[in-house]
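The complex appears here minus one protein chain, its other protein chains still in place.
Residue numbering begins at 1 within each chain, and the chains themselves are lettered A, B and C in the order written.
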Amino acid sequence: MEQLDGNEGTSAFHMPEWMQIQFADQKQEFNKRPTKIGRRSLSRSISQSSTDSYSSAASYTDSSDDETSPRDKQQKNSKGSSDFCVKNIKQAEFGRREIEIAEQEMPALMALRKRAQGEKPLAGAKIVGCTHITAQTAVLMETLGALGAQCRWAACNIYSTLNEVAAALAESGFPVFAWKGESEDDFWWCIDRCVNVEGWQPNMILDDGGDLTHWIYKKYPNMFKKIKGIVEESVTGVHRLYQLSKAGKLCVPAMNVNDSVTKQKFDNLYCCRESILDGLKRTTDMMFGGKQVVVCGYGEVGKGCCAALKAMGSIVYVTEIDPICALQACMDGFRLVKLNEVIRQVDIVITCTGNKNVVTREHLDRMKNSCIVCNMGHSNTEIDVASLRTPELTWERVRSQVDHVIWPDGKRIVLLAEGRLLNLSCSTVPTFVLSITATTQALALIELYNAPEGRYKQDVYLLPKKMDEYVASLHLPTFDAHLTELTDEQAKYLGLNKNGPFKPNYYRY
Amino acid sequence: MEQLDGNEGTSAFHMPEWMQIQFADQKQEFNKRPTKIGRRSLSRSISQSSTDSYSSAASYTDSSDDETSPRDKQQKNSKGSSDFCVKNIKQAEFGRREIEIAEQEMPALMALRKRAQGEKPLAGAKIVGCTHITAQTAVLMETLGALGAQCRWAACNIYSTLNEVAAALAESGFPVFAWKGESEDDFWWCIDRCVNVEGWQPNMILDDGGDLTHWIYKKYPNMFKKIKGIVEESVTGVHRLYQLSKAGKLCVPAMNVNDSVTKQKFDNLYCCRESILDGLKRTTDMMFGGKQVVVCGYGEVGKGCCAALKAMGSIVYVTEIDPICALQACMDGFRLVKLNEVIRQVDIVITCTGNKNVVTREHLDRMKNSCIVCNMGHSNTEIDVASLRTPELTWERVRSQVDHVIWPDGKRIVLLAEGRLLNLSCSTVPTFVLSITATTQALALIELYNAPEGRYKQDVYLLPKKMDEYVASLHLPTFDAHLTELTDEQAKYLGLNKNGPFKPNYYRY
Amino acid sequence: MEQLDGNEGTSAFHMPEWMQIQFADQKQEFNKRPTKIGRRSLSRSISQSSTDSYSSAASYTDSSDDETSPRDKQQKNSKGSSDFCVKNIKQAEFGRREIEIAEQEMPALMALRKRAQGEKPLAGAKIVGCTHITAQTAVLMETLGALGAQCRWAACNIYSTLNEVAAALAESGFPVFAWKGESEDDFWWCIDRCVNVEGWQPNMILDDGGDLTHWIYKKYPNMFKKIKGIVEESVTGVHRLYQLSKAGKLCVPAMNVNDSVTKQKFDNLYCCRESILDGLKRTTDMMFGGKQVVVCGYGEVGKGCCAALKAMGSIVYVTEIDPICALQACMDGFRLVKLNEVIRQVDIVITCTGNKNVVTREHLDRMKNSCIVCNMGHSNTEIDVASLRTPELTWERVRSQVDHVIWPDGKRIVLLAEGRLLNLSCSTVPTFVLSITATTQALALIELYNAPEGRYKQDVYLLPKKMDEYVASLHLPTFDAHLTELTDEQAKYLGLNKNGPFKPNYYRY
Partner (left out) sequence: MEQLDGNEGTSAFHMPEWMQIQFADQKQEFNKRPTKIGRRSLSRSISQSSTDSYSSAASYTDSSDDETSPRDKQQKNSKGSSDFCVKNIKQAEFGRREIEIAEQEMPALMALRKRAQGEKPLAGAKIVGCTHITAQTAVLMETLGALGAQCRWAACNIYSTLNEVAAALAESGFPVFAWKGESEDDFWWCIDRCVNVEGWQPNMILDDGGDLTHWIYKKYPNMFKKIKGIVEESVTGVHRLYQLSKAGKLCVPAMNVNDSVTKQKFDNLYCCRESILDGLKRTTDMMFGGKQVVVCGYGEVGKGCCAALKAMGSIVYVTEIDPICALQACMDGFRLVKLNEVIRQVDIVITCTGNKNVVTREHLDRMKNSCIVCNMGHSNTEIDVASLRTPELTWERVRSQVDHVIWPDGKRIVLLAEGRLLNLSCSTVPTFVLSITATTQALALIELYNAPEGRYKQDVYLLPKKMDEYVASLHLPTFDAHLTELTDEQAKYLGLNKNGPFKPNYYRY
């Protein structure tokens, strides 16, 4: 995939079945009234964002519950504005404190505020956004404001809004339409309130999952005439955009920020290296030393899991379908096996493939007593959990996110998070990772908004490498890391600009 | 860079200065009569190949020296053929033994012989080759023969030919024109003898450095009418091809095998992870534990060096110009510094940048006594060795490849390999790495030779990902590694062919 | 320290101040009514045991609270016995379930039951015990029963008893006297009820902290005539025994199980390698990659912390007072510094010294904003937390076990567990570690009870190495680990018995 040209991706594009299914599922889900948290869990960091929020602020969210729908309430902020709809504007102060803590941990956005403040690169931008609404998102929104943009915002998930943060944003003047526990009707109503405003028309879209984009396509297609571009951050949303592009229906440039180098490495390799340990420990209190583990899949997520467990003294086996990744596993010191070869002996099975039915009922039948089974990969398809819902097996919930599935002979399998993503369900995402995502989004908005006419066409683009490098550079001060600068002579020798980009597009890092 | 389309690379191409210089240098060098081994050391694995050969067979090469030029000798092999020119055909038996040992360590090529033998995918191919002539090359050539090809071969380096191996090839009927210690005139004469044959015209080129290709362009441009493609394996040769392509002068398809995933990972990350330790140990007998080391550059080579030294108990600092690589260094646990910050305290300085003057005289002046300085990166430009050739400094050769440079106050710097590549000069390359390169070359030849009309145009291509995966898969049995196969259901779910390719082109591994 | 001779330890014994203080503190504490959990936190695994229990069973403990003192209740188990005193005998079923889960994770004790069942090596033993009362202790007690012993039991800590487990033990016939939330008076009353029984006199003591031993010394010194030995597992209790021995007042053999090799390695190195990550993650959700950490002390605990953090990508500095441990830190790849040198730059400070005031107010004043400070070492003395209780500093409790201490300029220090042990307060102890301790206790009881007259004198002994090896061997099946046996020829060659012991006493492992 090239970075300034979105065509090449589509030509080679195989429409994977799980994406088709995914879309079908979503519809069904709305019809059936969603009951599980996280309607859409494809995008790792998005859902992680919401998980994170749950854990850190869940306590006081619940205490202020009442039964009246926010749509039926009359609320004003202290400046007299009522252009918002949140659970309870009085919770603003709590939310502000959460935002201030998040600011401390997102130095890159704060630096961006400072650096870009004079020039206001988003002056004139009217951004409509649809994302999880958390303290970290609030820092992003207020950064966009500081750079000159006007924003209106809805939630991309009916459960993930932090009510206090939404209140704090509303209090400081952001038209926010979101609360925890929206109905499907509420969900679309909120989005509509962001878009359908008299005297205000968006010229930029920041989307997470594609629902906002979808709504405008469906209801207000003419709006696209004024829209300079879409920034999309989820796997699902990006996939929808590629489909639109392929079908020739994409009418503005779109930026795929999901696949930027920095975001990918942090969402997958670095984050999972830590969250696999955290997720296992919090749920099972197990000891890693000496345990036999099989990790299915040696992509970035699998690499992170394997490295962490090996370092903690586990004996790790790997399964792979791709011979190149398989060879990497070998060179990194892991026995490459088929799952059947080790399934009887391992203490832990971890899936990281993005595939479905990687762990089948047959495998589960052959596991030894007390074997732990969990999923770090994709959605909830990797382990065939449905196959365990049979009469001869007993399920016993031993603690939150931990089920014992008991065979007639007494054998117990320890299933974590019912096969959903362990790192989202049983661990948290460090704010640092969220900071990288948010910074990438901000830069993508700046790039699209300021690009000279014609640089971007009606296609899907990767973030320019130079911007990717800029995101990274904004996060280096956290580590007190000192970058070396090329001399003029060296830059000439290498044929590079001193300010980057430093690598060809195909560089693998 | 896409894999079936070579255009995009050239459009974004910055012609780096070192390549320009490189070409100028080469000319000069021939005029001045080369005195150093390895006229061209850009391509890691090529030169490594020759180094390897030196060490393993150097002993009996020298014993059979005589002063007559091979061009003046009349030699026949046991079947009566004299269509070759080697040092001494009588050395064939020694060479055959070396080849047989190499065969044992190159199971992928041997497997290829078996798998492709029935169909003879190279039947009709007339390959002219110009590479280092070593036992490993011989296994490649004989594999090409077994697959149906006719071959004629010259050396790409005037010093790297293993005379015994050349003799063994000649004895078994390969027209080989090469010996150790050719003059420049000999060099081109040998190439010409491969190409300029009555009744035989090549239809495939396997080149390493571009000299063979250059010669045909210059002397026999009409030959290209029958040539189906060029396979090139060196950085330099690939660069020359991109230049031709950019200038619109490339008249056949060319395959850049240098940048295939498998080859890159093995040449750089995996190989250097081991050779940095080996090179330092063989030259200095130092202990790694507790040593402070600065590694300049955190690309694949730098990553390998850092990982190895950290594992051995060294304290490693990293310098970088690229913020993305810099952030990777941070996440991998290395302090990112400017060289100046640590130069006074480190015990070892290792360059892996591909840049020039990374270590300057000023740095060298500030190093502490006994500091070891070496280069794992590129050519001999990274350390400004020339700056040490001043009257106030004394050079003392303490053993092969090790110089003490002594300051007036008695301070000694330990300079390895005079700033040339440590891994080529002071370590060896495992045959396994050479096997990956040779297999990649063979598959590229098969691909180009059998491609349907029109698949490849007059451009430079990367090896198709599926072939890259095939190279990897041929090397898995070495590790008794068992690949998992997708079920039909899974393949459909992922939108993949069960036999690959398994990843999009931009996948970073 | 020799293993069959306790004299040498005492002769070289320096009475460290912290032990003196410790004893004084304990008295005060009782007078003042203890308010913090864990009256005695010196012994790592003991307190860990209780912590573990809290987390796993805390839920249903609270639900059955009532205000009547157990001493005032009339309770009978289903067999009609009332020789016990627990919170609520009706909770027995819940407790039994916890015990059954623990049994699954303590295969060594279960194996011991099987192996020793025929011979009943504790037939005739009358054991009085005083330990934390948890599911794991219950498995130990029921094992002792299965081996032939009669047991009476009290709790060694007024807060750590799991009421349900105590009920289950009482229900199955064990005279248990313990509940969560005893008063000091209750505490000694319970102990007395175990010891002072008509028609039953103990002949073995299993103590944890020395209170039971102390009580018998004070109230029933004549009982020691029938007592064959004491098994003590805490640092404090062991210290008390050495003092008695030194003073010539120890009148029975005592076994120090705290310092057995296996227990030490698991309590310190292996357990802390995992709990440092767990404790930090659960309290702060921080990311380890790239963080600068200073670990004070490079003993077993420090080694574990350093190894784990290095593996997760942190940059780790070490401080040490002992040059031998310091040299080990160097060889393991850590910069050895004084705390002052790095205190301004580190993100995390971890103490593992066993010393006091390692982190002083001066250090705290110089730390950077958001620096995390925690203690993995000893008690709560290592960080001078008292120095932070000054008017100009604001304390803010941000979540359980996490305080922000805020300087007048806004700088925040993140203090974990108020300087108490992070691994006890904010992590859990794997049952596997508790299994090793319990097995060691059981074997020590068997050894002392069955030792021939005269093998043990009135002194403090380490567990015989052969028993230490036996504990290890009982835990190997967990890892499907297969031990090699010496041939007769090899045993003769090495001068060893085929069944061990395999190493000289001074072997360092």
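Simple rule for what comes next: a residue touches a chain if its C-beta (ideal position, glycine included) is under 8 Å from a C-beta of that chain, and two chains touch if they have at least 3 such contacts.
Just so it is clear, the structure is predicted and the values come from calculations on it, not from any experiment.
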item: Absent-chain contact - pick from C:111, C:251, C:337 or C:406; value: C:337
item: Options A:314, A:441, A:473 or A:490, residue touching the unrepresented chain; value: A:314
item: Touch criterion as defined above, residue of B:192, B:278 or B:341 at the omitted chain; value: B:278
item: Hidden partner chain, touching residue among B:187, B:242 or B:270; value: B:270
item: Chain C, residues in touch with the chain not shown (by the definition above); value: 1-2, 5, 8-9, 12, 14-18, 21, 259, 261-262, 264-266, 270, 319-331, 335-339, 341, 354-358, 381, 468-470, 472-473, 475-476, 479, 481-487, 489-490, 492-496, 500, 502-506, 508-509
item: Footprint left on chain B by the chain that the document does not show; value: 52, 55-56, 104, 270-271, 273-274, 277-278, 281-282, 285-292, 308, 311-313, 345, 369-370, 399, 427-433, 478-481
item: Contact footprint on chain A, counting only the chain that is left out; value: 289-290, 310, 312-315, 330-335
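What we mean here is this: only the chains that are shown with their structure count from here on.
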item: Chain occupying the most central position, where position means C-alpha average; value: A
item: Chain copies touching (chain B, chain C) - same or different residues, decided at half shared; value: same
item: Computed distance of Cα centres, chain C from chain B, in Å; value: 59
item: Sites on chain A at which at least two other chains make contact; value: 270, 479, 481
